[in-house]
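Missing here: one protein chain of the complex. Every other protein chain is in place.
When the chains are written out, they are named A, B and C in that same order, and each has its own residue count from 1.
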Amino acid sequence: MLPANGSSSHEASVTDTRPLARIDKEVATPAQAVAGIGPGATVLIGGFGDAGVPFHLLQALADLGVGDLTIVANNAGTGDDGVAALIRAGLVRRVICSYPRSRGSVWFERRHQEGSLELEVVPQGTLTERIRAAGAGIPAFFTPTAADTALGEGKERRVFGGRACVLEEALSGDVALIRARRADRWGNLTYHAVGRNYGPTMASAARLTVVEVSEPVVEIGDIDPEVVVTPGVYVDRVVFVGTEN
Amino acid sequence: MLPANGSSSHEASVTDTRPLARIDKEVATPAQAVAGIGPGATVLIGGFGDAGVPFHLLQALADLGVGDLTIVANNAGTGDDGVAALIRAGLVRRVICSYPRSRGSVWFERRHQEGSLELEVVPQGTLTERIRAAGAGIPAFFTPTAADTALGEGKERRVFGGRACVLEEALSGDVALIRARRADRWGNLTYHAVGRNYGPTMASAARLTVVEVSEPVVEIGDIDPEVVVTPGVYVDRVVFVGTEN
Amino acid sequence: MAVPAERQEPNRAEETDASTQLGDVRPWTMTEVAGHVASDLPVGACVNLGIGLPTLVPGHMPAGVEVLLQCENGMLGMGPRPPMGGEDPDRIDAGKGPVTIVPGGCYFNHNEAFAMIRGGHVDVSVMGAFQVSATGDLANWSVPGELLPAVGGAMDLAIGARRVVVMMRHTTKRGAPKLVARCTYPLTAAGVVRRVYTDLATAEITDGRFVVRAAAPGVTRDTLAQVTSAPIAWDV
Partner (left out) sequence: MAVPAERQEPNRAEETDASTQLGDVRPWTMTEVAGHVASDLPVGACVNLGIGLPTLVPGHMPAGVEVLLQCENGMLGMGPRPPMGGEDPDRIDAGKGPVTIVPGGCYFNHNEAFAMIRGGHVDVSVMGAFQVSATGDLANWSVPGELLPAVGGAMDLAIGARRVVVMMRHTTKRGAPKLVARCTYPLTAAGVVRRVYTDLATAEITDGRFVVRAAAPGVTRDTLAQVTSAPIAWDV
């Protein structure tokens, strides 16, 4: 996702010194990978339980120390790492998630009780569909999920084919932080098992998509074009972090 | 997609003679694969140009001779085969497609001029998104495509984020006919190059999904679970037809 | 996460057994109940199992009967727990416990998993519940006045699966009925439950009643009426 500048005329551009002729999205460290994320950012974070959680990127973001973040994730983090590290450090203003209450969500519960953390609970399928809609250029959609329940209150309601539905709007991020298995230097990705979860969807829905990968970044052509799961066009930065978490 | 009968109590079902304990979706011939498709059916047909067109299934459907069909496809067929075979035989009442006018769409043009064929033209991205919505349980969505154009006339219009959009409804089929490369007996599919096109989406959006494959059907476990493109749950029948068209 | 595992923590567990105080009644064990659920699953069905009690079901499938277990985090063909040492943090079920994948299984992303659920491609969803009403209303995601609601995929499964069945104990720990005329807990979805499997009875939901199709040994019409707060019919 390059900014579509192209503002030079073709004559001017003859003397244009192009900064790069080669696309290489790899960066060396998680710190470089999260550089530039600013206070108040909305951050989409992949993972379900511990599967597919970009722990290294989250630690780097916690170290960066920017606050007032809105976090969009399935869970609200457990223990001291991952999303919990951000919440513990007081960097999070708002959490949009499906399942905040997990065994070990201590930091989330503490900050929430303190009143310093807003919470929006979204049904899991609606959460992923809202993110997908943002990536796919769909501003809003109707879904039967949560119609006529407490989570559908205040939403526009309409009946389709005899079935009550609610209107849900797209949910995009300033940044997406995800974890994948393999990447090439163009950012094409494959995943490992259910670590895939939110990755492909979140990658499409943020202005800056950052990926940690468990295998060393490979050259273009090393991933079969038939098995790429996330096309590189959705990816901005890739950092190799290995398999240990 | 089994009908969820399960109407027997657990006691009755002890003596239930289950018809099959093994899932095997392979059938022997294209004729068997299209058996049971009735007059008036809405048929989703994969393919873009000649890529991914299920020519064998379409010929079998033409041979079956059921009429009054509604065809949903990208194109309206060229030459004498594929979708054109159905139109030529007078079996089609209505075509919902994106690009009806291709070089060689002789049968479509003839039947359309005769007035025996209704046509609904849908922008390509809206067509695939309407089919996707049907498969994903989304009854309707807003899209900026075609807003304030002739193809958006008569549709509900609403502005999101300063941008005009129209409301589009899900488009499902009674049957989907698609072409893939490899299938296992559970119906898991992989595709070949851009032959993939509408296949995965249409497979999810029909009550009966029928697939012709270019390679012999393999045993379960022979396709890497990471590279399956269409999960078998969307597939009802598979027939091996080889690579020649 | 059809039913939260956290619901079963000691301080809020409503899953212990009050039914044993009903005279001669010999309630089914939940293992037996799992067998009842399993024997009703059609061959080839795509089945989503909520966490907690429903995870007992696969252990009771007849050998050689192929059923596809769908996991909403992105897997079809979920297999049993791996042997010790074979766990993979990226191969877990909805309750975050380690699992395997069977031959014929596949992975997909979360969005696809819920498209599959909401789009009607899951044949049977087996869930736990706090309350089920005689019109099929389901309450299994939140308790009244809760500070930290957590819904997970419960609402998607409830409206999306072609057949929703509930597996639970017949009453709360304190003996309060969970089969009710009208749910007092927040709804997950209205009118979706087709059948309940409890330790006292298996009942279909039809015409605003629980129609009993099987009852545990010693369960009489009177005993069942005592612990059920909804119209009951018998068709055993």
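Keep this in mind: a contact is a pair of C-beta atoms (placed from the backbone, for glycine too) under 8 Å apart; a residue touches a chain by one contact, two chains touch by 3 or more.
Every value quoted in this text rests on a predicted model; they were computed, and no experiment measured them.
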> Can you list the shown chains that the hidden chain touches?
Replying inline: A, B
>> Just to verify: which one of A:107, A:186 or A:240 makes contact with the chain not shown?
In response: A:186
>> With the missing chain put back, one of B:81, B:109 or B:226 would touch it. Which one?
In response: B:109
>> Just checking the interface: what residues of chain A touch the absent partner chain?
In response: 1-6, 8-11, 13-14, 16, 18-23, 132, 134-138, 184-186, 188, 204-205, 219-221, 223, 225-226, 228, 231-234
>> Counting contacts across the full complex, list the positions on chain B that touch the omitted chain.
In response: 48-52, 74, 98-103, 109, 112, 119, 121-126, 128-129, 131-132, 143-151, 191-201, 229, 245
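The working rule: only the chains that are shown with their structure count from here on.
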> Chain by chain, through touching neighbours only, how many steps does the shortest route from chain B to chain C take?
Replying inline: 1
>> Quick check: how many Å separate the C-alpha centres of chain A and chain B?
In response: 32
>> Multi-chain contacts only, two chains or more: what residues does chain C have there?
In response: 101, 107-108, 114-115, 117-118, 160
> Considering chain B alone, which of its residues make contact with at least two other chains?
Replying inline: 136-138, 226
